[in-house]
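Only one protein chain is missing from this complex, and each of the others stays in its spot.
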Amino acid sequence: MAGYDVSIKALENCGFLDLRGGEDVRQICNKHLNIALPTRANKLEKASSGAIAFCISPNHWLLQVADGEQLNILQSLEYLSASVSHSFVDVSDLYARIQLSGPESREVLAQGVSIDIHPRVFPSGSTARTGMAKTTAQIHYVNESPTYDILVFSSFRQHILDWLSLAAANDSNSLLT
Amino acid sequence: MNKQAFRTNSGGRIDRDQPLTFTFNGKRLRGYAGDTLSSALIANGISIIGRSFKYHRPRGIMSAGTEETNAFVQLFGNKEEPNVLATTLPLYEGLEARSVNAWPSVNFDLGGMTNFLHRFFPAGFYYKTFMWPHDRWDWYSWFIRKVAGWGAAPRKPARNRYEHRFHHCDVMIIGAGPAGLSAALAAGQSGARVLLVDNQSEAGGYLLGSSAKINSYPALSWVSEVVAKIDALPDVVRLKETSAIGYYDQNFITALQRRPDKIWLKERLWKIRAHQVILATGAIERPITFANNDRPGVMLTSAASHYCLRYGARPGRDAVVFTNNNGSYQHAIDLKDNGINIAAIIDTRPDPDATLVKEVTSKGIEVLIASQISKVIGTRRVSAVEVCALNDTSGQRRIICDLLLVSGGWNPTIHLHSQSGAKPVYDPDLATFIPGKSVQNEVSVGACRGQFALSVCLSDGLAAGHKAAKICGFDVEPQSASTCTIEPDINPMPIWEVPLPKKSSRAFLDFNNDVTSKDIRLAEREGYRSIELIKRYTTAGMGIDQGKTGNVNIIGLMAQITSTTPGAIGTTTYRPAYSPVSFGAMAGADNSNLIIPWRRTPITDWFIKNGGHLDETGALFRRPLFIAKSGETADDAINREALAVRNGVGIYDGSPLGKISIKGTDAVTFLDRVYTNSWGELPIGRCKFGYMLHEDGRLLDDGVTARLAEDHYLMSTGSGVASVVQKHLERLLHCDWPDLDVYLTPVTDQWAVICVCGPLARNVMRAAEISIDISPDAFKFLDTKYCRVASIDVRVSRITYTGEMSFEIVVASRHGLELWEALIAAGKGFDITPVGSDTSMLLRTEKAFIAAGLEGDGYANIYDVGMGWLVPNGKGDFVGKRSTTRDLNKGGPRPEVVGLLTDDSSFVPPKGTPLIDADRNMIGMVTIGFHSPNIDRSIALAQLSGGRSRLGETVTLFTKEKQYFAKVCEPVFIDPAGLRMRD
Amino acid sequence: MKYSAFNLAWHGLRNHDAWPPAWRHASPKPSYDAIIIGGGGHGLGAAFYLASQHGINNIAVLEKGWLGGGNTARNTMTIRDNFIYPDNARFHRAAVESWHTLSNDLNFNIMLSKRGMTTILMSDRDLSDAKRMVNTTSLFGAEHRIINLKELKKRIPLAESPERLPIVGGIHHPDVLIARHDAVAWGYARAASKLGVDIIENCEVTDIFYDARGVTGVQTSQGKITTRKLGMAVAGHGKQVAAMADIHLPIESVPLQAMVSTPIKPILDNVVVLRGLNTYFMQSDKGELVMGSIADPYPSYSQRGTPQIPEATIAAILQVFPTFERMQFMRQWAGVLDITYDNSPIISKTAVDGFYVDVAGSGGWKTTPLAAMMHADLIANNRPDPLIEAYSLERFSSGHLILERASYGNR
Partner (left out) sequence: MILIHCPHCGDRNEDEFEYGGDIEHRRPNDPDMMNDNEWCEYIYCVPNTKGWAKEYWWHIRGCNRWILVERNSINNELRKPDEGSSRE
């Protein structure tokens, strides 16, 4: 069959919180969620709970948690942060998750992502927020198999799935959803 | 099928065990794998490949590479394509090619008539005639266009697959000749990430067609050695058949890969960002300008040996070499060794390198010094040349030959260097332009910086590769350069034009566009002196070859005519593409329906299934304008939907509405500054309507903002302008008011928005088991409450875009479709009707809810559209305020919004219909018009200058077909008091 | 020496050795009755009309580089009048008319062709905007017509409706012209020079002098020149030059790119506009497809061009013309547009008496003869013709702008 050796998969929903604020917000998250929010953009931090904090910019994070947990976390964070400058917003449905994996993933991704994804500069565990196929994507290089998790705004979900299967020359369009 | 009469018996890099058949102008021919179309044609003794652009003179192959200026063909069969370069097209089984620009055939071409009348078609002749009768160039152009143009556009789409690929590297090297390979090796072995691109089917560059030795072995064994080493390096990428075509800002380079590694791919366009760039693009041999220098059988010297040595194809049997430099001597020897008789070498110089002369004479080749070729005999093929002394053109000597090899010196391939923004400079010793000061991280090595000696190319490349890698932080000393015999400098003697024997004879500079030395002289005589004007007036250098062979000769001739130096004339600017790129490759994945992303709401698929007429509605969404039942026209559907909303209940997908979460202790201050109205006293759980202005006073957007918590507001914006509003707000916050404690989070896709509207809306909500009391006093107009509908968590607001009693339900988008279907089910008993955006536009028009994009057209401001009530007296500064407080009537009456009722109530004035006064002056325009089923007549809103003072008057509507009349009225047609929405 | 078929033949028999220069290469005199800054179509045209229509012959045109080297050399040859605001619709209609006699007025063939234009509409929204344009322009005598799919297919057989943006109809603009852009500058230069106008190349204006009574002269790279009437017709640097007289123009300089394919036999007479894809193209007499789209998204004076604009433009064309897949992109370039705040021209007096500006707004090529004529008239009589009253700088203090969207603005 024609096409790159990759598989494209739409992943199930996750809980997402958009977190804004300064040092005190980081401390609150550290205490309460015991996750150290990174201070540099395009870095991520994993918590033992499985939660992932993507740093979008020094005072802006995207917190990925198990689906269903987001609202409780949101409430307790709001409660703990009453007195500090912050903004916590539930964005669980703002993002769709798509997984690109397989030996030739990089060849496919490099068709739509203009940043350098060579493992030398973008090793496994890296993340970056960048442009992809005419929209914005949070790219997460999960492991060396290689596997990339891609977060896009949910109204672009189908567009990105279609674009990936086009880029993968995956004519059958048999997407595992 | 004829045998390949001009093929050597052995040698060359073709695979003689793999014969291929192809056809040229209908004739079946044979070639071998490894041939290009041109080498196969030469092997078959085909000398006329095409006809020239203007005079339709027979033309043959002149070069062996991308610089080719004559040999363009049209491909047929499944690979139909115009203007393909025969010299770079690898031969394949079943290739079908034909000459371009020749009718009925390349051997007998009627267009050739222009050649006999050439004296009447000098450069720019068309500027001087075809002016009669007045304004009728069209006539002539109809004929002229037919003879112009080269190949024909394909008739069918090829439907190939193309892709773009982004790539990053430390060092990019362009050209895999001796210099490029050395550079790649040095850089690669240092550990840097290297990209080596080369437009040939195999590495080696000009070595592929030369007998040179490196480390006292044939150079090609050195090449394969180095290539093997390079390919073994993990972080070096080597691309063959890949041409760098564009050099853009900050070392961004595009390169076209012609035969990628994947069978399903036709071409791949690489988009490379390189830290350091090494240009090893070599040099292009240039022709000499003398009478009939364009005849088939006249070929560049290096090209001839390239065909012989690389392809085992002899371009002729008896050759004369015409040169002005030392470079041609070795070629002559190589050709002789490969069975081509060299009748003589005609050298323009009085003192060619003595050892070279000795060497060739020992091979029995005669050398005529201080001589030149005054003209070529033979029309369809060189049959002889006439030679004369440099200083005395009288004594002619005729030499019989079927091949004339010329070398007017070498032009470094500086195109990419020039594209990078640098200015090439003239080198008098080499009589050509060489790279100037680099303006980007780029360096030229070897022949493309005017260093033609193999030994220098090798050391040059090595040093550059090492240096480039070092800059990128990889400092490993390369092993010393390979050694080779030292050749003499090429030491050319500039010769820009051999005096023409007859007034009528012609010497060509730009073969592709048929520009002669006379044309250049004429242009200069007529005052077109700048080289840019010469180029435009004569079209020199504007053909498919983009002047690769001709430009320097033209500059040189101009310098000679105006007795200045070529340096003073300067070059024209080189621009991408270095060589042509297919449209398909340019488009890549955008050659598909994904060229524009299609944003979908959770309900989109439901509409597709249920007869929604989708259309672009801004922000990349495609929404239903109406949802037609079978057999319904658009108008039927819109009327049905509009009646349902006013008399029953409708349901509408508002998900594309822009949504921005606004949080922080200064949220109110922020809202006060971006909206015209005040936000101080809005209680939690209430909504408010607001208007936002551009700083210049124009309307930007209107919308409802809800207060969800102490410091938390959710703003909704028009769907089409969502991103504009976001940018507007982000800019103000980041750049102008950084001190505000406010955070903006765009959350458009987080929420699906479903509006249930109409007198029966409440019934539907109850049927859908809304979990709160929605009786009029418990849930008032502009209230917003969290609750459950159909046991789904939602937030419901009493807001409206239709003027009807409405519930706007905001739900997490994953539940959007589920809720929509639940409401449709709950509404069954009430005949709930899905409504499209055309219908909601009609409904808002009946209510004259102002749309910034329509009633706010042009420079209309908030007062003009009758929304002044949204600007509280004495409110402090807000964006757009100052522009509305300056003297606005200075420029005459304002475009004020009014309603229109046409005398002919069945005529619906289209959007933009001009309103005119008695003298046909335009005094306004219709901003929108509809047939309103609810009052069963046409209604319209309009901008009318000084309109508020014209209520009751009659105005004239101008349409292309006829004029109509309408009464000016208050812009609201239904429920002026707004009781329905508050119900 | 008149240009004619007869003279061409006569010189042909004499090997064209006796053709005189098309224009005199003058060096500046110390003083002129009027000076025009900018040796492009607009500037040379203004000089020509001052001399031919207003009897002012002691004129110099100052060009900092080579004649017609600015946007006259860089546009896509199309002359259209599909504007939606009345002042623009009126002016551009008259502008299209003003081209018809030019070849004969100048005795220089500018190769004017009435190719016509077809706008392809790809959404209902485009269609209703089209109705607005058609009605407004026809009020001023323009001949635009909405056509249905069937007629569109007949006019442009190669066009196919793309899946993503289905074609809903089109507009036919029979009056749209194309002309050989460089020839316009050369023709004006030759004709003006004949009337005594000094055309001075490689002469950059570095300062403008004025006193209470108005303009007194200019400083140039070839020395100081005095004059009482100064017209500015530069593209790409209008802001800088006007600033020399302390006039601040509401201008942003933005590159507009264009590109051509390799030449092919005629396949298309009309200029084609793909409305929903912001792209247009036509086939030149030489056979190349000449293509363009919207201006670059940020201001710049760089005339080099970017890779993304040709890629997007060509992708857009392929959406509707799939048979072009194997045609070849050959060359790209960029011109610098002076885009006014409202995308409409400024042809106006200024606060400095005797200093007049003709800034094209958004690609002045299509208005060259009329704008030049109006500019000349303004310089000669010091009051604007009714046709250009709306283009005065005044509008920026009154706020009555002509916010044109039909032009290549980004605003």
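Order of writing sets the chain letters: A, B and C. Residues in each chain are counted from 1.
Operating definition for what follows: a residue touches a chain if its C-beta (ideal position, glycine included) is under 8 Å from a C-beta of that chain, and two chains touch if they have at least 3 such contacts.
It should be emphasised that the depicted structure is a prediction, and the values quoted were computed from it without experimental measurement.
Put simply, the hidden chain is in touch with A, B, C once you look at the whole complex. Among B:503, B:882 or B:920, the one in contact with the hidden chain is B:882. Note that of B:490, B:732, B:854 or B:898, the residue touching the chain absent from this view is B:732. Interface residues of subunit B facing the missing partner chain: 248-250, 252, 271, 273, 421, 439, 695-696, 727, 730-736, 738, 877, 879, 881-883, 885-887. Think of the hidden chain as still there; on subunit A it touches residues 40-42, 56-60, 114-115, 128-131, 135-136.
In the full complex, subunit C contacts the hidden chain through residues 237, 239-240, 248-253, 297-302, 304, 306-308, 341, 396-397, 399.
The rule is simple: only the chains that are shown with their structure count from here on.
Centre to centre, using the average C-alpha position, subunit B and subunit C are separated by 22 Å. If you average the CA atoms of subunit A and of subunit C, the two centres end up 49 Å from each other. Shared interface positions of subunit B, i.e. residues touching 2 or more other chains, are given as 164, 271, 588, 594, 596, 598.
Across the assembly, subunit A contributes no residue that touches 2 or more other chains.
Across the complex, subunit B meets subunit C through its residues 80-83, 119-120, 122, 125-132, 134-135, 137-138, 141, 144-146, 148-160, 164, 246, 248-249, 252, 254, 271, 419, 421, 503-504, 518, 522, 525-530, 532-533, 536-537, 539, 544, 546, 575-577, 580-584, 586-588, 590-591, 593-596, 598, 615-617, 625, 696-698, 838, 858-859, 883, 886, 888, 890-892, 910-914, 916, 920, 922, 925, 958-960. Considering their complex, residues 2-4, 13, 18, 20, 85-94, 107, 110-116, 118, 120-121, 133-135, 153-159, 162-163, 166-167, 169 of subunit A touch subunit B.
Within the complex, the subunit B residues that touch subunit A are 161, 163-168, 193, 235, 262-265, 271, 273, 588-589, 592, 594, 596-601, 621, 661, 663-665, 741, 743, 745, 747-751, 812-814.
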